[in-house]
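Yeah, one chain of the complex is gone here, protein chain that is, but the others are all in their spots.
What follows is subunit A.
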Amino acid sequence: MNYETVIGLEIHAQALTQSKMFCACSIKFGSEPNSNICPVCTGQPGSLPVANKKAIELGIKAALALNCKIEPSSIFARKNYFYPDLPKGYQISQYDKPLATGGWVDIDVDGVTKRIGITRLHLEEDAGKLVHVGADRIMGAEESLVDYNRGGTPLMEIVSEPDIRSAREAAVYTETLANLLRYIEVCDAKMEEGSLRCDANVSLRPVGQKEFGTKTEVKNMNSFKAIEKALLSEEKRHEEVLEEGGKITQETRFYSEETNTTSGMRSKEEAHDYRYFPEPDLPPIEPDDKWIEEIRQSLGELPQKRRQRLIDQFGLNTESASILVYDKPLANFFEDTTKLYDKGAVVANWLTGEVTAYLKEKKKTIEELDLKPPQLAELLKLIDEGTLSGKLAKGVLVKVIETGKQVKDIVAESGAQISDQGELNKIIAEVIANNTKVVADYKGGKETALTFLVGQVMKLSKGRANPALANQLLKEALT
């Protein structure tokens, strides 16, 4: 039988605040265990939570970017369960009245645009971190140690509609969301550090059937690639069970990258009964239009819009435009450079090629480099004027990045350029002697043959010849 896969994702994105969701403790990553804790986030009797204004604003900002409706009144709720990483015996979350509802995001899956619905965005607090002793994970551990530093960290939970139809779409959706949240500066979205986490609800149904099949929830996917692999493996497992006439059990399953399989967690726990009820210590959040409008203004141009503008305005291809907009500082660098040098496609080629390769290799961001838009513009102008060949320019670029010196100084210092007419003429004579057929073609009227000959001059001079001068001297020599 042919099956259709149905996936809905829950993304937990850590809001970029300094302090926790309901208390003034720091959320700094990598602090000493239990150094950022207080009576509120450890649930001491009598302590009272107060919501972090910035976290609410970041939640609203993300919701607006996801085309959600900001609810006129939302409330916090207690989600009750027992687990050692949860000191209060409940997590403060939002339940029937979330911060925002009903949005969408467009994703680009291998060239095809698809709209994924967003059910809701709500705010909640993170739990603490468990270190299991005697085993890598909870299964088989003899005991566990709890660090509450992360407990109370503000999270935005973004729930998608079950609109996703493949593992690939799920990975692309998550990456698109991560890029968007990073771009609008509400979350740094680092899956490997856990500031963006993803749980997936997966089910299969026979093609054409309307009702959903029984779903399983897959957890522990720590990269975009892992999401795709985990969901492919879970999809295959569902299919095998259904093909054999079996039934899928609704359960939570953990993905292991090592074995590329999911496994159920043996648990005697019956169906969850969280007994949600309104958090009495936190009054409702009722953002007025003025506040929402202020936050909307702070959004600026969203990445998908900017990408389209870069394509339209500068004639970039989709791929380079995408690379640029998903690194906001790089996109800003691009636009600043085009103000000084108007060939956008050339600037984009250098930024997405040489510069991005350098950044990846050195694990740096464009903002950390001494290279600034005026230098790149100057370099590109020197290529156009013929003072530098493309090959030499790459060397100069690396030197500018590494020394922070001016482009002109580096070109002068290197002495690499051959602009001496006598020396160039020697090389040209050799090229003419070695390429009699091409020379004859040129003299016979084939203008393009000159490009080949200039190329030979560049090659023979190991890229050091001044291309404009070589071009001119070559023409003279051939008349």
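By definition in this document, a residue touches a chain if its C-beta (ideal position, glycine included) is under 8 Å from a C-beta of that chain, and two chains touch if they have at least 3 such contacts; residues count from 1.
One rule holds for everything that comes next: contacts and distances are computed from a predicted model.
For the chain that is left out, the UniProt protein name among "ABC transporter substrate-binding protein", "Repeat domain-containing protein", "Heme exporter protein B" or "Aspartyl/glutamyl-tRNA(Asn/Gln) amidotransferase subunit C" is "Aspartyl/glutamyl-tRNA(Asn/Gln) amidotransferase subunit C". Within the set A:177, A:285, A:310 or A:347, the residue that contacts the chain not displayed is A:285.
In the full complex, subunit A makes contact with the omitted chain through residues 17-19, 24-26, 32-39, 42, 44, 50-56, 73, 75, 80, 82-84, 97, 130-131, 138-139, 141-148, 265-268, 273, 275, 278, 280, 282-287.
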